[in-house]
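Sending over a structure as structure tokens; questions will come in a sec.
Removed from the display is one protein chain of the complex; every other protein chain stays in position.
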Amino acid sequence: MNSREVVTSREFLASLDHGADWREEVEEFAAREGVEAAWFVGMGAVQDAEVWYYDQSDKEYRSVSFDEPLEVASCVGNVAMLDGEPFAHTHAVLSRESGQTLAGHLDAGTVFAGEVYLRAFEEPLTREHDEVTDLDLWL
Amino acid sequence: MNSREVVTSREFLASLDHGADWREEVEEFAAREGVEAAWFVGMGAVQDAEVWYYDQSDKEYRSVSFDEPLEVASCVGNVAMLDGEPFAHTHAVLSRESGQTLAGHLDAGTVFAGEVYLRAFEEPLTREHDEVTDLDLWL
Partner (left out) sequence: MNSREVVTSREFLASLDHGADWREEVEEFAAREGVEAAWFVGMGAVQDAEVWYYDQSDKEYRSVSFDEPLEVASCVGNVAMLDGEPFAHTHAVLSRESGQTLAGHLDAGTVFAGEVYLRAFEEPLTREHDEVTDLDLWL
């Protein structure tokens, strides 16, 4: 395990804008506040979602779109710099009226209502290409 | 995005009482400790659960009950004041023996065992009616 001790510089509560994109909301916030490394947890609801799954053999993301209102039962993510911009790596667990659940990497989702707690760290995080997984990883 | 910088005043670990209600446990704890704003993450198991889904068109919650033992694979929530009392807005991801998953807004659930980490903030949070979503939101 590759680890790094970090120090929290600032903490934020945020209410995401109705109609905005969930991930972009976090990224624009990070850019505006000068946050280059953060961890966040959130919950709420989206009007639709584009969920990605990483094909570990082909090393490509597969996308599935849900054009329907869904609860965000859990959202876990972090902010790091990617190509000079804050990137919010975001995973989410979504649910239907029946309780049926859908989950994965949340590439996009139109916010219905979103509540997020974010901790910004003093030490910047930068994503770089990892040969083994073909993903952009930090540390 | 509507955001607010916050400062953590106190942190707690909690073990929820067997047989109690998951959400009420958090709310009674907040009332007892004078916590008016908090973020929490939890895990454990429940003996049953009442899960809500918000109908974004009709602006009403739909409820589905699961009268069966379930793992709490994830619980994300926050505490804010609503009508003068601490309200624990709680989302959860639950699972069956097969691994099948159910999720949504956790209105109620009888605790089998529950482990929660909660951060209380100095700044009080208050929920107020939001016209666009017809929900009580903070910030």
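Chains: A and B, in written order; residue numbering restarts at 1 for each.
We adopt the following convention: a residue touches a chain if its C-beta (ideal position, glycine included) is under 8 Å from a C-beta of that chain, and two chains touch if they have at least 3 such contacts.
Please read all numbers here as calculations on a predicted model, not as lab measurements.
Participant: Could you please point out the subunit A residues that touch the chain left off the display?
Facilitator: 1-8, 37, 39, 41, 51, 53-57, 62, 64, 66, 74, 76-78, 89, 91-94, 101-105, 121, 125, 130, 132-133, 135, 137-139
Participant: For the chain that got dropped from the picture, name the residues of subunit B it touches.
Facilitator: 10-18, 20, 25-26, 28-29, 33, 41-43, 45, 47, 69, 71-75, 93-101, 103, 112-113, 115, 117
Note that only the chains that are shown with their structure count from here on.
Participant: Please tell me the distance, in whole Å, between the geometric centres of subunit A and subunit B computed from their C-alpha atoms.
Facilitator: 21
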